[in-house]
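Coming up: chain A.
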Amino acid sequence: DGISDDVVKIGVLGDMSGVYSTGFSGDGAVAAVKMAVEDFGGEVLGKKIEVISADHQNKADVASATARQWIDEDHVDMITDLTNSAVALAVQQLASDKGVITMSTGAASADLTGKACTKYGIHYGYDTHALPVGTATAVVKNGGDSWYFITADYAFGHALQDNTSAVVKELGGSVVGSSDVPLASTDFSSYLLQAQSSGAKVIGLANAGQDTVNAIKQAHEFGIVEGGQQLAGMLVLISDVKSLGTDVAKGLNFTVGWYWDLDDESRAWKEKYMKYSNGAAPTFVHAADYSLTLAYLNAIKAAGTDDSDAVRAELSKQKIDDFFAKGGMIRKDGLLEHDMYLVQVQEGAEDPWNVAKVVRTIPGNEAYASLKDGGCAMAQE
Partner candidate 1 sequence: MSDFILEARQLGKSFGGFRAVNNVNLNVERGTIHALIGPNGAGKTTVFNLLTKFLTPSSGQILFNGEDITDLNPVEIANRGVVRSFQISAVFPHLTALENVRLALQKRLGVSYHFWRSKSLLSELDDEAIERLDQVGLKRFAHLRAVELPYGRKRALEIATTLGLEPELMLLDEPTQGMGTEDVGQVAELIRNVSVGRTIVMVEHNLGVVADLADTITVLNRGEILAEGPYDVVSKDPAVMEAYMGIKADEVEA
Partner candidate 2 sequence: MSMAVIDKPLLKIADLHAWYGESHVLHGIDLELGEGQLITLLGRNGAGRTTTLRAIMGMVDRRTGSIALRGEEFIGKPAHRIAPSGRIGYCPEERGIFSSLTVEENLLLPPVVGEGGMSLDDIYTMFPNLREVRKRMGTRLSGGEQQMLAIARILRTGARLLLLDEITEGLAPVIVKALGEAIRRLKAQGYTIILVEQNFRFAAGVADRHYVIEHGRVIDRIDDADVGTSMDKLNHYLSV
Partner candidate 3 sequence: MLLKLILAQGMLGLNNGVFYAMLSLGLAIIFGLLNVVNFAHGALYMAGAFVALILYSYVGAWIGLEQLHINFWVALVLAPVIVGCFGMLIERLLLRHLYKFDPIYSLLLTFGVTLVLQGLFINTFGASGTPYPGQPEQLRGVVNLGFMMFPKYRLFAIVFSVLVCLAVWFVIERTRIGAMLRAGTENPELVKAFGINVPLMVTLTFGFGTGLAGLAGVLAAPIYSVSPLMGADLIIIIFAVVVIGGMGSIMGAVVAGFGLGLIEGITKVFYAPAANTVIFFLMVVVLLVRPAGLFGRQS
């Protein structure tokens, strides 16, 4: 009992320099975690809380080697961020084998708490199941019933494409094709042409970050949107909208796990965060990073130990009720079920970061797969 090694170590393993380093991971995520630790008082059960971070370069092997050493040598108690599903899947498995809790935020694949779920793996913030529920539904209902996907060619992209396809088909739409694009491509033109000639009404972007931004830009460059096809970004952050410009992104619908302009509590948190991050507004992933850090520390406090089993159990006992999630709960399969928001790009707001307005709140139980449908074997008994 008590705190192992007299210190609680939180490891932020993220993409510190690559395509996901803005918006999802990087300094912004580290700032959120550190801010939470500070707000918590820097200590838990009288022991120091330490935050360390490392760059996984979007490489699962780099990530798992780092995680392995963190666990074996540095006795890290919890690993978070794990932006990039391939990374998260690898590290979650490894950490669980070694009895260490992971709390993935940036990573999206619903498999993390689905068929790849583990005893100590938690997925916090959003997933590929939750994203299309809002966005794809809205698009299909507006008449966009045939889709062509441009998909990031790894765990995340494929999961997102699958989950979106399921939504589209359920609503009677069809999927006419897809192109797999390597992560961090800069030229989407040939895929876009392929999509264009498929005749689909909607080009679904099953990618994220810089990839999404580039794809949308080039679609405009080649006159694809003018040609009558609609783009649907399945994972868009406000930072992406900002770099696209609201004129280019105009009309875009997308789904987020939180938006800073939801209520006063959120607005206040955003102001505070911006001081930590050199003036960049938080994305919903950063908010999740903060929220989960507090949740984890509270669980240690409540359990009176940093023992993984005790903390994991405690995490599922609490309700997550803060600026980020209202009445959210961490399920047996490790998924944080909470409300999601469909937002739409808006132009000309006063605050340069006010790039979207919320058009619909998607209740947690609608957004996420049920425990039963999620496919986590461990959670079925």
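Keep in mind how these were chosen: all candidates are chains of the complex that A comes from, given by their letters.
The definition used in the following text is that a contact is a pair of C-beta atoms (placed from the backbone, for glycine too) under 8 Å apart; a residue touches a chain by one contact, two chains touch by 3 or more; residues count from 1.
Being a predicted model, the structure only gives us computed values, none of them experimental.
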- Spot the contact partner of chain A in this complex among 1, 2 or 3. 3
- Query: What part of chain A is in contact with candidate 3 in the complex they form?
  - Reply: 17-22, 57, 179-180, 184, 186-187, 189-190, 193-194, 197, 209-210, 214, 217, 221-224, 226-227, 243
